[in-house]
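Here the complex is missing one protein chain, while the rest keep their positions.
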Amino acid sequence: MVEPVPLNWEEVARVYGRKIYNFAYRLTGNPADSADLVQEVLLRVRKGLESYQPGSFDGWLWRITRNAFLDEVRRKKRRPQISLPDEVDRWDIAASPSADIEYDRLSIGDDIQKALLELPIEFREAVVLCDVVGLSYEEIAAATAVPIGTVRSRIHRGRKQLRDVLS
Amino acid sequence: MRHAGDTISAYLDGELRPEEVHRLLEHLASCGRCSAEMTALQGVRSSVRSLPMIELPRGTLPEAEVTPIPLRRNRGFIAAVAAAVVAAVIGIAALVTPPPESISVEDLNSRFGARLSLDPAFGPAKVLVPETVELQR
Partner (left out) sequence: MRRLILVTVAVLMMPATAMATDLEELLAQGKEANYSAEQIITCSTPEGVKDSVVRIRQSDGDLHAAASVPSDLEVTSGSGGWTLSQAGSVITSTSLDASGIEAEPRYELDEGTPAAFLGRRVTLYEMRDGDLLRARLIFDTQLGAVMKAVTYSADGTVYCERRFITFDPTPPVLTFVRHADDIIDEEPVDSDLPEEIAGFHRLDEYAEDGLIFAYYSDGFFSFAVFETDVVVELSDAARIIIDDDEYRRAFDPGQVTFVWETESGGMALIGDLPPDMHQEVLAGLPPPGRASWWGRIWRGLFG
């Protein structure tokens, strides 16, 4: 069954941008990196739309999102950031009062966000994809290329660890 | 006695078949430990699900930067400006480089090795140091 595919990347950006941002933010706690991820994913989606084979658009998009996220993690690992004296630290921009970020809403759920960041990345990702993004186990399995049993196990162990941290 | 394990989470997420739900609920009726875990994880799950959806910061989507142009202006010019802004922000630049004149097996091995370093089996079972190297480059 062929589902309707968004015809252009502007539509994708509008519909999915916020979800991608929240996926990255809950995984990293870093607003600047999360915004970068949104742009990188949209770029890749735009490039890939022409050769996209109709199937599961959600699955395709979340695979791209996850790969872009992993690529960024690997890039940072390979090439340590070298700050030049006149290079503006992006954290400064994100933290400045003039930045249009919803500080009020960010302060809610700080405990949970901190607890999430203590989870091993596989567990954290599984929990975020399930409870923040709202994907089903089958969709998470497709996005992360692991069996559904592994998805279920990671979500369960992630939640148990959250319970331990939060208590 | 075998405990419920991760079927608890699967149940909370609606991922169990009806017969599995039945079996789980039967187990919970007589297992205090699993019942307590169910309650605890239900709370954890709710907490994560209640995290607010954060709005995209301004400037993440480049089109948000392009302000609406009054209808009086020339549409062709507007489209070009908008496209230029989008392209500049995204930074799409196609550089065409001429193909290399030759490929050495060392360069091929380098690519294989780089991809190998991302293989789950990467490690002592897959390490290789080439014995001979083409010294004429």
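By written order: A and B. Residues from 1 in each chain.
We adopt the following convention: a contact is a pair of C-beta atoms (placed from the backbone, for glycine too) under 8 Å apart; a residue touches a chain by one contact, two chains touch by 3 or more.
From a predicted model like this one, the values you see are computed outputs, not experimental measurements.
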{"item": "Subunit B residues that touch the omitted chain in the full complex", "value": "13-17, 97-134, 137"}
{"item": "Touch residues of subunit A, complete complex, unshown partner", "value": "48, 51, 63, 66-67, 70-71, 74-75, 77-80, 136-138, 141, 144-150, 152-153"}
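Throughout what follows, only the chains that are shown with their structure count from here on.
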{"item": "Euclidean distance of C-alpha centroids - subunit A vs subunit B, Å", "value": "6"}
{"item": "Subunit A residues within the subunit B interface of the complex", "value": "10, 13-14, 17-18, 21-22, 25-26, 31, 35, 38-39, 42-43, 94, 99-102, 105-106, 108-109, 112-113, 116, 127, 130-132, 136-137, 152-153, 155-157, 159-160, 162-163, 166"}
{"item": "Complex contacts: residues of subunit B adjacent to subunit A", "value": "5-6, 8-10, 13, 15, 37, 40-41, 43-45, 47-63, 89-90, 92"}
